[in-house]
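This is the structure I have questions about; it appears just below.
Of the protein chains in this complex, all but one are displayed in their positions.
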Amino acid sequence: MKNPYLPMPVTIADVTVENDARDIKTFRLTFDREEDLATFDYLPGQFAELSLFGRGESPIGIASSPTEKGHLLFSVKRMGVMTSELHASPTGTKMGVRGPLGHPFPWERLEGKNILIVSGGFAFTTLRSAITYLLDPANRSRFGTITAVYGVREPGELLYKPALQQWEASKDIAFTTTIDRPKEGWNGRVGLVPVVVKEIGPDAENAIALVCGPPIMIKFTIPVLVELGFAKEDIVLSLENRMKCGIGKCGRCNVGSQYVCLHGPVFTWAQLEKLPAEY
Amino acid sequence: MVLEARSLAAFVESVAKAAKLFVPEADPAGGTIFAEATSATAIAPTVPNTRLSVKSVFFPQREVLLSYKESAIEAVPGVDGNLVVFGARPCDARAMTWMDEVFGGGGREDPYFVERRRAAVIVAMGCDEPCASCFCTSVGGSPYGTEGADVLASRMGAGAADLLLEPVTEKGASFLAKHAGQLKPAAADAPSARQAREKAAASRMKVLDFSGVKPKMDAGFESPAWDAITRSCLGCGACTYVCPTCHCFDITDESRGDRGVRVRTWDACQYSLFTLHASGHNPRSHKRARMRQRLMHKYSYAPETAKAVFCSGCGRCVRSCPVNLDIREMLAALEDLA
Amino acid sequence: MSEAFEPKIVAFLCNWCSYAGADLAGVSRLQYPPNIRVVRVPCSGRINPLFILAALQNGADGVLVSGCHPGDCHYLSGNLVARRKFNTIKDLLAYVGIEEKRVQFSWVSASEGGRFSDLVRQVSEDVQKLGPQRRLSKEIA
Partner (left out) sequence: MSAAIRDAIRAAARPLLAEGKVSLIVGYERGSNGYRCRPSFAARAGDIDRLEWDSTCSNNLAVFLPGLFQRPPQKKGQETPLPRIAFVAKACDLRSIVALVKELQAPRGNLVLIGVPCTGMVDERTVREAVGGAEVASFADDGKAVVVRTAAGAEHRFEREAVVQHACRCCQFPVPQGADVTVEGPARTPGDNGDGLVKDIEKLPPAERWARFSAEMSRCIRCYACRQACPTCYCKECFAEQNNPAWIGVGAEQTDVSIFHIVRIFHQAGRCVECDACLRACPMGIDLRTWTKKIAADVRALYGFTPDFDPTGKPPLVTFKEDDAQEFITEPGAQGHGG
């Protein structure tokens, strides 16, 4: 029997500071054992428990795409005991990863569909994974149009800046970056995410929306999507709750009868609407 | 098979030699507790039921998942699966079937729990003295129920010390065969006498109807009734820790120098820090939400995900609550929701 | 006995008096046993009794706490409020069964290098006589 509580040994191969506040860093992790690399079979939307012995574990969405071979990426905000220690850990640090955990975005359903990606703030991480996966030459033809809106309060909060430039220039994806309020030196789009989505007005026909962001963004984006004609089943969200085990046993991340770690973190709005808002 | 009172000590010795044996033992503060038996252990009558349920044998309050040195795993403790529990009440044995569902299900087995359970034998003791706080018959159980038990033990008459042992599972049958040296064959009419006592015990219990609770809870998630029933809740975890089906846990690291252990410890939905995010946001920030979680997990969510009410009616939460919050009253109050 | 028991003693010393006293003992080349590990704190009033218990749980055989003499506190009354805390926690620890001389409190001023070395010698001897502290020391794995 495989012990789901044992982290796989990994090494921090690279650390990138993502934002001006320097409290979000992306960690590139490489597996210390060949067999773990081979068995860590994931899809965008899943998460893993990062582990630093002595400091505990943190559940973090996987920011890399399975099409990026040989390593995993995790963008981590400095919050508590474990993530503070992780932020203080240099390249070469040995740590652990437990996963992949949870359900990915519904990739089978997404096949052949037009895809709208809506994201705000720090929650962009698993959507970086999704976009990278979608744009991979081996995958791109399996999907229709791809439209993405990514908003933050100000430019200094944008994650993955080199990738953003590529996506904005790409013909394979209509990628819009927006900031909440005008700021000197910013020539891009200005406006709150739900407003920009409305302005762009993507066609809901044969489309599915993947939405990740802070609760306030979600709250105002869903009515916009519904107005655009997206069915509740076709609005896909990702939840966060405090987790420990990551495998549906420790009892703290549930929303109604559903464990975010086990049944989620990806849920459709149709599912969530029926659940209590305990997240 | 019959275990005569005079053979009990020899039987305990024989079982304790072959396996780790847990029996209810008298507790210095009164009451009983499951403890590892030696040949000299006296099995105490469980009136009322043991302070902690049989879950504590299979899911201990604190358990080392792994030990580490610096950033590497040093050891993963093995689990002794050769366990016998003698004298669990049927409510506890039944609750173990749901614990099996939790720890063995969901596509990922919990090796620590599952290994301990795999070969374990539970000898349930038919219960002739249901307490006023007990309500197993209101949640589909019975004082002589056999769900989750491998062997059913029952007294050979009111107050009798001789026990009738009847196998329930194959595991139970081979357990009895293994210790047949200490047992005598039973008379042919023994099971029917047992049935009569079972009926008598059950008849002393009031049967409450909780069938309407789930829809009421689901519809009344935001009802002020939750406030009303949890006003006096102190926010301790006594009800959950004594519960045979509460399985919430925490995982933490305990270090000393560069070595340490990752431990799993009991945790409770009743604690305000249980669901607190690192950001400071808490989805269940009020005790009304936490009590709702406890009751709905058992009576609404479990029926959806595991097709069972996760409450065996053992009554421990009723007996242990420092402010006498009685789950039966709380459920009744919710049933009365308009 | 193979080797003599060398106790580990954690000393919490206030910055203004006792730490300076320890410093003076060093500068004056006064000898004292090497068993103490010093933690400098701003004032004896900063000492949470949990510090003492944390030291014991992490394997200290003894704990020494020292601040300015009453009346000499850099913050006027930090040590006086602390004195009540110290007295009650010391009594409670003794009451539960932690030997009294495992956890000791004293006052040492910046000019008392000699008193500091005497104190450390005395506490070290006391704790050495008691042997290893196991009651609150946590065994990991």
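Letters A, B and C name the chains as they come in the text, with residue numbers starting at 1 for each one.
We adopt the following convention: a contact is a pair of C-beta atoms (placed from the backbone, for glycine too) under 8 Å apart; a residue touches a chain by one contact, two chains touch by 3 or more.
From a predicted model like this one, the values you see are computed outputs, not experimental measurements.
One chain is not depicted; across the entire complex it touches A, B, C. Listed residues B:Ser133, B:Ser154, B:Gln182 or B:Thr245: the one in touch with the omitted chain is B:Ser133. Mapped onto subunit C, the interface with the missing chain covers residues 49-50, 53-54, 57, 70-71, 77, 80-81, 83-101, 104-107, 115, 118-119, 121-123, 126, 135-138. Take subunit A: the residues that touch the chain left off the picture are 80-81. Hidden from this view is one chain, which touches subunit B at 27-31, 33, 47-48, 51-52, 61-62, 129, 131-133, 231-232, 234-238, 240-242, 250, 252, 254, 263, 265-268, 271-273, 316, 318-320, 322-324, 326, 328-329.
Methods note: only the chains that are shown with their structure count from here on.
If you draw each protein chain as a dot and join the dots that touch, you get a simple line with two loose ends.
The pair with more inter-chain C-beta contacts, choosing from A-B and B-C, is A-B. Think of the whole protein's Cα atoms as having one middle point; the chain whose own Cα middle lies nearest to it is B.
Averaged Cα coordinates give subunit A a centre that lies 39 Å from the centre of subunit B. Per-chain CA centroids place subunit B at a distance of 47 Å from subunit C. Touching of two or more other chains is recorded for no residue of subunit C. In subunit B, the residues touching two or more other chains are 255, 260.
Touching subunit C in their complex are the following residues of subunit B: 64, 67, 74-75, 254-256, 259-261. On the side of subunit B, the complex with subunit A involves touching residues 65-66, 68, 70-73, 76, 102-103, 106-111, 114-115, 221, 247-253, 255, 260, 262, 264, 267, 269, 274-279, 283-284, 289, 293, 296-297, 300-302, 304-305.
Contacts from subunit C toward subunit B in the complex involve residues 58-59, 138, 140-141.
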